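Note that one protein chain is taken out, while the other chains of the complex remain in position.
By written order: A, B, C and D. Residues from 1 in each chain.
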Amino acid sequence: MFDSALIPKGVKRCSFAKFFIWVLILHIPVLIGTVAAILCWGLALNQTYLNNNFPFGLWIAADLGIIALGGGAFFTGFLRYVINIKELKNIVNYAVVIGVICYAAAQGILAIDIGQPIRGWFIFWHANVHSMLTEVAFCIMAYFMVLCVEYLPLLLENRQIFKFSVPRSFAHHLHEAMPTIAAIGVFLSCFHQGSLGGVAGVLYGRPFAYREGFLVWPWTFFLFILSAMACGPCFTILITKITEFFAKKKLVKKSVVGILAKISGGLTTLYVLLKIIDTLGWFGLVKEAGAPVKSFYANQPYGWWVLVMEVIILGAIPALLLLNKKTRENEPILILACVLNCAGIVMNRWIMTVQALAIPVMPFDKFVSYHPNWVEWATTLLPLWVGAIVIMLSYRYLPIFPQERELNPY
Amino acid sequence: MSTSEEKERNVAGGEQRTEGSSWRFLVPVIAFFAGFLVFLCIGWGIFPKILYSEKQQPIDFNHQLHVDEMGDCEACHYFREDGSFSGIPKSENCIECHESAMGEHPEEAKLIDQYIEPGKEIPWLSYARQPDCVFFSHAAHVRMAGLDCMTCHGPIGESEHTRPYQYNRLTKYSRDIWGWNIAGIKTNTWDRMKMDDCAECHEENGTNQACFVCHK
Amino acid sequence: MFPFAFEWINDPSHFVFMGGFYFALGGLFIAVNYCVMRALFDWLCKGGENHNEH
Amino acid sequence: MKDAHHKGEGHQEGHGTVYKYGMVINLDKCTGCGACMVACMAENNIPFRKEDTNDRLTQNFWMRVYKISNGGSFPDNDICYLPRPCMHCEGHGHHNRTPCVTVCPAVATDYNHETGIVSQIYTRCFGCRYCMAACPYHVRVFNWWDPKWPEGMEEYLNPDVSPRMRGVVEKCSFCFHRLQRARNKAYSEDRREVHEDEYQTACTQACPAGAITFGDLTNPEHKVYELKKTPNAFRLLEVLGTNPKVYYTSSRAWVRKAADVYVGKEGSGVTHT
Partner (left out) sequence: MKLDRRAFIELTVGASLGAGAGITFSPLPWKLTDDVAIWTQNWPWTPVPSEGQVSHADTICNLCPGHCGITVRKVEGRVTKIEGRQGYPVNDGGICPLGAAGLQLLYGPWRVPGPVRRVGKRGERNWERISWDKAIAEVVTKLSDLRSKGKPDTVACITATDQGTVPQLFSRFMEAYGSPNYIRTASAEDTNELAMKLLQGKDASVGYDLEKANFILSFGSGLIEGWGSPVRTIQAHSKWRSGNGKKAATVVQIEPRLSNTAAKADMWYPVNPGTETALALGLAHVIIKDSLYDSTFVNNSTSGFAEWRKMVMSEYSPGDVSATTGLSAAKITNLARAFAKAGRPLAVWGRGKGTTPGSLYECMAVLALNALVGNINKSGGVWTTLRSTDLGWPEVPQDRIASSGNGKPRLDGAGTQNYPLVKYRPDELPKIINDNPEAIQALLVHEADPYFTTMDTNRVAEAFEKIPFIVSFSTYFDETAQHADLILPNDHYLERWEDIPSPVGFHKEVLGVSRPVVDRQFDTKHAGDTVMAIAKKLGGTVANAFPWDDYEAVLKEAMGADWDTLAESGYVAKAGSTPSGKFEFYAKPYEPIELEGDSYTQPLTLIPMELMRLASGAIGNPPFCTKTLEETELKGNDLFVEVNPKTAGDYGLADEKYAMLETYRGKAKVLIHLSEGIMPGLVGIPKGLGHTGYDDYLAGKGVNANSFMGVVEDPVSGLSATWGIRAKLTSV
């Protein structure tokens, strides 16, 4: 094959032609997304269906969702390097790759979402330390650097680069320092996952989203961390399964996936319990403010089903599925549980942002609903396709899965 | 290159080195420092030249002569009765004396036949022009704080010739705003009139630093 | 972002926030530089022999 | 190194006295004529578009007059007009917690303790719109388009207010530029305080019904000081604790009840016409 010198030793990859065709196919949605992004930058944000009632729309909901799903990177890293579960060595690399893609995606979407991207760096230079968004920006940028540093050794282990002695020893030393780097990553991630929760939680002007809290932070701060830890690994498992499906070969042992699933199940259950307690506490808080909770769910698309779906169907059920061994071991049920868990988290992000804005606060406010238009969808999915391309490249040229050679001897 | 030989070389991990001498490692180091120096010079030397461009004032105005003649700055740069500042005088102020030539200075001749006669405004390029988002109240600074013009405008009163008006191509700000020294080192107060300089002075005197004090 | 900035105020929230941030960034910076230095020293002093396990 | 919080009391003391500018709007006098909206747009260079009437949610209004109804059926139906400028919320506690100021990541908006006005700096704002999510009164509007005036109409733009560019959030500033001019006048007469009649907002001045009164809420000589204490006075979303500076008075009970978050019996919220 044309690029055989780059493919790691001892593994089989499809022909470069087939690979290149797939990359070209993926470039079509990427192109559409780029056109949408240029429209937003060029003609200003009137291209979307956002308006003064809905300053936050699909983009912010997707941002929060992607970063929650990307939580798998920091949590798997935490388990592997800090709690030292050696088994996870085989999947932490892939978690890092997914993390890099998710965080790059989040920053990409933010670059399109803000009205003046060229002076977006004001958030760092003139930082307002009390604002949750500042905290998010600082930590996402910092953790993205951590993720890049974690991704670096994988990059350096490419066959050609590995030939040079400097990169080789650099990669080796990076592995030695990885626990400290992962610890820093966990420290940062805990903060920004929490701040993303705080984004909605501090809005005391919006009774729907407002949660009192502990010292400075609202409860949503901790709920978001917990939900990211719970659903991150699920997302990693999901992407691994999808990659295995496309690669048509086993890449990670069942036992490794099993560990992640077990931990994720425990955390999801804890999250659902705390979420229910928080919701009940919130009912009390709102009643005391005089607003009957019924009115929050009176306007049509956001009826009571929303609460049931988010907490029960997409929360409790995956938790139970992941908790007991039998269902966790069974492959299709595991995938279903992961999908439900991830969908639950993304839905929670949508509710805490878009629905929080939809619920009228002043009694004489009119209820207005919002749905994203093609420009918003194209730009939100753009990082998904770019991510797919990056995964294909990493899978092809970098030794991501240590157990691959063991699982597919040839 | 057959696969076996290629595999064999791979396994060895390319450890045998070409026979070059031990100073081989100097090549990248020299390259590093060369690149470093070249771009350092570009950054510090050439970049400011490209970034700032220069224009001449329409008329080479002699401040010293006028100050001796008229007394002080307030003669031409006066306060209106509603407290706002008139800024650079209009050509009708000049007409009061220069209706007809008062000497045979070529600049005055230029003033008269290009601006006074056709009744056009003189398109002065204001050195201290702040951007549109800034509200600067001369009344607050001159009347209340008792600052003299020199603090912000420097010794322009004693200048015989108008220095060229340098402005930033990108932002269109006069160079007096962001500062003359590219490194941002400020020797006297009028070298730079950026937000930080205003903030610094406000800080020292404990005056109010709310946004809407200086912004509009 | 820096103590000399206009918005900077010496109060607990600034110290905590910026302190944590610079701590994390510093930690990362030190870790990476440590690896770079070690790699360079390996390359400079030991010159030839290397270890190809990774 | 500055030791006192520049936003806190210590630093903003400045030399002048401390004001707390606010408004009292008499909803019995307000006829819903909209002169306040037009005067505000004329004073603050607010752009307008041909397609403004297509979508009220992307319109740019600093002062918006809401038409509220008691939801009764004919002939017991009643409507009332409620002009809504920015509330310039003060929030509570030593470090006030104005909903939009605490959330702005780049300190583009700030609560000024000396005047009680929430400032919005358009060149600092990079349009993340978080403050729009935080404000329950829909006061903050976003420049979804680049403002464009038809040929020749840039003549009437007011130099005291800088026209904004696309991609930034803007809001009512209580016509702060008029306080800046009033201060200039005061300084030229060697005094620091600004009298009540020297600083009035454009909407207060234009209101044909004299329904809007503006002044320093803490100064007994100003009219608003007394008006805000009338029994019928109320504030929008009082229960949320935003501590807004705009008081409304109305002799009609249903109007007062339409102000707060469904306070009172269940479902007492009003529908809209």
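The definition used in the following text is that a contact is a pair of C-beta atoms (placed from the backbone, for glycine too) under 8 Å apart; a residue touches a chain by one contact, two chains touch by 3 or more.
Quick caveat, the model's predicted, so the values are computed rather than measured.
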Neighbouring shown chains of the undisplayed chain, as defined at the top: A, B, D
Per the touch definition above, residue among A:Ala5, A:Leu43, A:Ile118 or A:Val308 touching the missing chain: A:Ile118
Contact with the hidden chain (one of D:Val18, D:Leu157 or D:Val239): D:Leu157
Options D:Val169, D:Cys207, D:Leu236 or D:Val261, residue touching the unrepresented chain: D:Cys207
For chain B, the residues touching the chain missing from this view: 18, 20, 24, 27-40, 42-44, 47-48, 51, 80, 82, 84, 86-87, 131-133, 168, 170-173, 182-184
Where the missing chain touches chain A, by residue: 116, 118-119, 121-122, 164
Residue ranges of chain D at the interface with the undisplayed chain: 26, 28-29, 31-35, 37-39, 41-43, 45, 48, 50-54, 56, 59, 61, 65, 67, 69, 71-75, 77-81, 123, 146-159, 162-165, 202, 205-211, 273
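We take it that only the chains that are shown with their structure count from here on.
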Contacts with 2+ other chains: residues of chain D: 2, 6, 107, 124
For chain C, residues contacting two or more additional chains: 6-7, 43, 50, 52
Residues of chain C touching chain B in the complex: 6, 43-44, 47-50, 52
Touch list for chain A against partner chain C, complex: 124-130, 134-135, 138-139, 142, 145-146, 149, 157, 162, 165-177, 180-181, 184, 187-188, 191
Footprint of chain A on chain C - complex, ascending: 1, 5-7, 13-14, 17-18, 20-21, 24-25, 27-28, 31-32, 34-36, 38-40, 42-43, 50-52, 54
